[in-house]
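Removed: one protein chain of the complex. Kept in place: all other protein chains.
Here is chain A:
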Amino acid sequence: MKKEHIITVYSENHIGLLTRITIVFTRRKVNIESLTVSESAIQGVFKFTIVVKSTKEQVVKIVRQIEKQIDVLKAFYHTNEEMIYQEIALYKVPTEAVYEDDTIEKVVRNSGARILEITRDYIVIEKTGHKEETQALFEELNKFKVMQFIRSGRVAITRDPIERLSEFLKERDALLESMD
């Protein structure tokens, strides 16, 4: 059964690695729903958070193929339930709409969104949450014609109490040591 999975990849920061990772997906015709890349808590180690809809069997194979890339340190996969995750969305609405009606103000308050900037012409609203939540806010705001909308890729952390990456790096260092 196809299901949303979050694949987390830790890697060295080398040019071209993003292509090598996406090739693993495109070759199997698996669509990437969202992708976020940034430096992890460990300096020099980069973290990719990739969301895909696929079967567990397929996800396991994909993760193994990603790990096989020379510059990849480690890849994990999780279901949504196993992780805490957020996306961020920005909405631009016309300022007039707020003058004419107090709905927008209420919607913003009730949804835990916040206003980032107000100009004569537009207001920029920010909301973090799951896709369903940012989407619901979009539907509400769009009654007043959203001028621009953007949603980020997902960021996610595990519910695990231990930081698996640092454990992993410790083990890896020991292994490399033993190779001498």
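What we mean here is this: contacts are C-beta pairs under 8 Å (C-beta built on N, C-alpha and C of every residue); 3 or more make two chains touch, one makes a residue touch a chain; residues count from 1.
What we mean here is this: contacts and distances are computed from a predicted model.
Colleague: One chain of this complex is not shown here; going by its UniProt record, which of these names is it: "Cyclic nucleotide-binding domain-containing protein", "Cell division protein FtsE", "Acetolactate synthase" or "sn-glycerol-3-phosphate transport system permease protein UgpA"?
Modeller: Spelling it out: the chain absent from the display is recorded in UniProt as "Acetolactate synthase".
Colleague: Looking at A:27, A:130, A:143 or A:164, which makes contact with the chain not pictured?
Modeller: Among A:27, A:130, A:143 or A:164, only A:27 touches the chain that is not shown.
Colleague: Looking at A:4, A:33, A:71 or A:126, which residue reaches the missing chain?
Modeller: Only one listed residue reaches the unshown chain, and that is A:71.
Colleague: Among the options A:11, A:54 or A:134, which residue touches the chain absent from this view?
Modeller: Answer from the full complex: A:11 touches the omitted chain.
Colleague: Identify the residues of chain A touching the omitted chain, counting contacts across the whole complex.
Modeller: Interface with the chain not displayed, on the chain A side: 11-12, 15-16, 19-20, 23, 27, 60-61, 64-65, 67-68, 70-73, 172-173, 175-176, 179-180.
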